[in-house]
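As you look at this complex, bear in mind that one protein chain is not there, while each of the others sits in place.
Chains: A, B and C, in written order; residue numbering restarts at 1 for each.
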Amino acid sequence: MTQPLLEVQDLHTVFSTKEGTVKAVDGVSFELHSGETLGIVGESGCGKSVTAMSIMRLQRPGRIVGGKVMFKGQDLTRISEYEMREIRGREIAMIFQDPMTSLNPVYRVGWQVSEPTRLHNGWDARKALSSAVNMLGRVGIPSASARARDYPHQFSGGMRQRAMIAMGLTTTPQVLIADEPTTALDVTIQAQILDLLRDVNREFGTATILITHNLGVVAGMCQRLIVMYAGKVVEAGPTADVFANPKHPYTWSLLRSIPRLDAERHEPLKPIEGLPPNLVDLPSGCAFHPRCVFRVERCARDVPALIQVGGTQRAACWVTQAGTELKGV
Amino acid sequence: MLAKYIARRLLASVVVVLGVTLITLLLMDRTRGAYVPGIDFNPSLRPEDIARLRADLGLDRPFYEWYLSWIWGVLHGDFGHSMIDGSTVMSHIVDRLPNTIELTATAILIGMVVAVPVGVIGALRRGSKTDHALTVVSVAGFAVPQFWMGLMLILIFSVTLEQHGLPWLPSSGAYSPFNGGDVLDRLQHLVLPATVLSFFYVSTWSRFIRSSMLEVLSQDYIRTARAKGMSERRVVYLHGLRNALIPLITLIGLELPGLVSGGLVVEVVFGWPGIGRLAFERALQYDYSTVMGVTFFATLLVIAGNLLADLLYGVLDPRIRYG
Amino acid sequence: MIGPSRVAELDMPAAGIETGTARPAQSYWNESWERLRANRIGIAAGILILIFAVIAVMAPLFSLILTHYQPQTINLDQTFMKPGSTHLLGSDELGRDTLTRLIWGARVSLGVAFLTVAMSLTLGTTVGMVAGYYGGWIDDVLMRLVDTVLAIPAIFLFILMSILFRPNAFTLAAIVASVGWGSVARLVRGEVLSVKQRDFILATRSIGARDTRLMLRHLLPNVLPVLIVAASLGVGQIILIEAALDFLGLGIQPPTPSWGNMLTNAQSYFFRSGFLVALPGIAIFVTVLASNMFGNAIRDAFDPRLKS
Partner (left out) sequence: MSDTATAKHLTRAWTVNDPLVSVSDLKVWFPVASGVLQRTVGHVHAVDGLDLDIMAGETVGLVGESGCGKSTLGRTVIRLIEPTAGTIRFRGEDISHIRGGHLRGLRREMAMIFQDPYASLDPRQTVGDIIGEPIDVHGLAKGKERQERIRELLRVVGMNPRFADRYPHEFSGGQRQRIGIARALAVEPTFIVCDEPISALDVSIQAQIINLLENLQSKFKLTYLFIAHDLSVVKHISNRIAVMYLGKIMEVAPAAQLYRRPRHPYTGSLLSAIPIPDPKVELRRERVLLQGDVASPVNPPSGCRFRTRCPRAREHCAEEVPPLESYGDEHKAACFYPLD
């Protein structure tokens, strides 16, 4: 395989709280290849957003305490703040969950969308604006030159998210990080935005990291995915294989717990019992073991590493690493 | 529609103006008893003269009649004559108002120029020694009685300096600065009272900007700005400050009524010939018409201040629409 | 005021229920209290206010056993004394003991402040809550009234009312409160409007609760933190207002001592005795400072998000 575009190696990010240190990202590693869409899946508080913010070094007040983020031969965790600013918005762009609050309410949309090129490419206001208008049109905003003069509150939620995407694309970045880009939107608008992200990936060849809690979104968008739980990657692999044959009990249980639109008969759901762990006070061993139906004695004692299980996947689970198949209980 | 919005606000204001003037008149009417304004200056008046005076001033009529005729006058631009010295109320107000505006505008200006950077620095260096020091100063600023601070400044900068033969600042005597005295003289008189007034504004506003700035810096669009690769300076001043300053507008708009009430103590301490002092002195003498005139203008100021603040808000914050 | 009793009520475990073993029940009030306790400056300010209040209440006792003077005892042989063994903090132009007068002045100044705050809060909370809860024309009428009260240049009202009532501590408090309730009403209304939006109000309505229950059991406790902060900051403000009124000759009339009129009176003797000017000024400054700092500390404790 070719050299990955972005490589996260054993990343650790912590937050200091009154109750103690929270290891929000606890040894996360993954690779992103050019042109691909990688999904990061997990529930709220699993560390998926902090991982993304750490790549951009915007994780404040959290601190990166270990690991590397290799991008084009340099480690993003070591370069100066000035060098990092040159990467943000230029080489790696980011869009956020809530398009309602992610745009500055007091500046016109066109001005905000043209800001990255003015800043990074040194374009004058006119050139930057005309390129911004062009980009707004390409992401599907009708009569873009007129809408560029609007303020964000005059846009609907879907339109704002399109504007955010346009803002990210004006500098033709190599990586786009989309942090729950459709969570705040209605399903029909979500479908539009996902469609747009697919087009962006195809047209611009932008490698995308798609962070979401929605397994359906990942299934339709990503070639590969990683599943996170309590700050760690518990499973990683090609999307098709992970869905067809999950190698971590968390992934396995999650897939069985959500109702499917195409289910033929009404069967009771099989929920994951218990609660997501308290990050200040994690269970010993595998953090998922108290909720795991497959747990063995060792799970409470030792933390499993993320290693190859089966042909294409990696999983951090003592049970599957020992060769046991995950089957209905 | 902006015009409609203003019209609606003004309509609501009419009720407020009527309410305020009526309450003021009622209070004066209750307190006055049988006292006839101006009587102190003429001990030789005979009872029939007093009766004539009462009739002249309209004091023999019940208060509502007096009020209605006063309203009638105001609608025709006539605020009547002072009951003490007979000159028109308007001439008093025209005489005093510019002085008050000169003092307050200076204080507000100084207040803003100092408070904004102080507040921003406090927010950016939150928890640092600088922040703590600024906090202590501004919290102390709330706690000093204005008149006491005025007296202390006079003691130090006028009295003591003069005693030691050093250049000193005048403590009072700024009479009619628009006619007598040159610009330099006027500025000299302005320094002490403006300092006292602006000290209070700086204390209030810097705290306000600090917390408003902290709030803004935690917003999602600040994160967006950082993700675009902007320098921290650009993030703070271009994307943060404008949003943080918007709420300050309301606060300053609310300060306009301070022209009369808030500045009064300072005007008295420094013998500043402002409108607050005029109202204070005339209220003590039951000069109905002058007090009513000043009340009227003061209330208009309150209303104008609030309206202006809301309109400015709309200019600065595109989300606000008037309808 | 209302605070402590509510806290006690909420802290008590409901009868007949076993308490959890995992960790003790942490109420909102408990947590706020913990945060407040951690703020040493805030606690010190609170204790200082408490000490002043105790001194004010016990003024007669103090003048008997500590200073051995009455506040209005004139002794023309001992005018303008420096602080010393005869007069611990000196004496004024009529030979009255400064410390005694400061202690009795605390009674007036703090008394007026607490009384005013209590009155403004009671009236303002009622009006604000009714206006915010019912909305519609009731809100329109009440808020127009509040606008009017707030638009009156307060100083006229004070002037006219002090002439009308010849103020003692009680009437002075009533006069200041007659303006002060307006801003409390606005504050409470704004708070009620925002709490009203929250689903638990709808949930309470959905089970058939009456308006009074909603207001007293749900809105009031949720507005209370704001009120406590307003009360604490209000004490400081009102001490300043009262001092300013005394300075203008509209407040507490001599010979009854208040910090404000002591300060005003001392102006004339500026150069003969600096202590006479400094002491009441310091008393006012320290009390207002403490009240503001305590207010800020309470705000931080209740709303950690806004913590400074």
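FYI, contacts are C-beta pairs under 8 Å (C-beta built on N, C-alpha and C of every residue); 3 or more make two chains touch, one makes a residue touch a chain.
Worth saying up front: this structure is predicted, and the values here are computed from it rather than measured.
Of the listed positions A:His12, A:His153, A:His213 or A:Arg298, the one in contact with the omitted chain in the full complex is A:His213.
From the options B:Lys4, B:Arg30 or B:Arg125, the residue with contact to the unseen chain in the full assembly is B:Lys4. In the complete complex, the residue from A:Asp186, A:Glu203, A:Asp302 or A:Glu325 that touches the missing chain is A:Asp186. Residue C:Thr204 is the one among C:Thr126, C:Ser183, C:Thr204 or C:Thr256 that touches the chain missing from this view. Chain A meets the missing chain through residues 43-44, 156, 158-159, 186-192, 194-195, 213-220, 239-240, 243-244, 253-255, 257-263, 266, 268-273, 275-276, 291.
Take chain C: the residues that touch the chain left off the picture are 10, 13-21, 25-28, 198-200, 202-210, 213, 217-218, 221-222.
Following the convention adopted for this analysis, only the chains that are shown with their structure count from here on.
Taken as a graph of touching chains, this assembly forms an open line, each chain in contact only with its neighbours along the path.
Note on chain placement: the centre of chain A and the centre of chain B lie 54 Å apart, centres being C-alpha means. Separation between the centroids of chain B and chain C, computed from CA atoms only, is 25 Å. Averaged Cα coordinates give chain A a centre that lies 52 Å from the centre of chain C.
Annotation for chain B: no residues touch two or more other chains. For chain A, the set of residues that touch two or more other chains is empty.
Within the complex formed with chain B, the chain A residues making contact are 56, 58, 84-90, 93-94, 96, 98, 101-107, 115-116, 119-120, 151, 153, 164, 167.
Taken in their complex, chain C has these residues touching chain B: 144-145, 147-148, 150-157, 159-161, 163-164, 236, 240, 243-244, 247-248, 260, 263, 267, 270, 277, 281, 284-286, 288-289, 292-293, 296, 306, 308. Taken in their complex, chain B has these residues touching chain A: 219-221, 223-231, 234, 239, 242-243, 246, 316-319.
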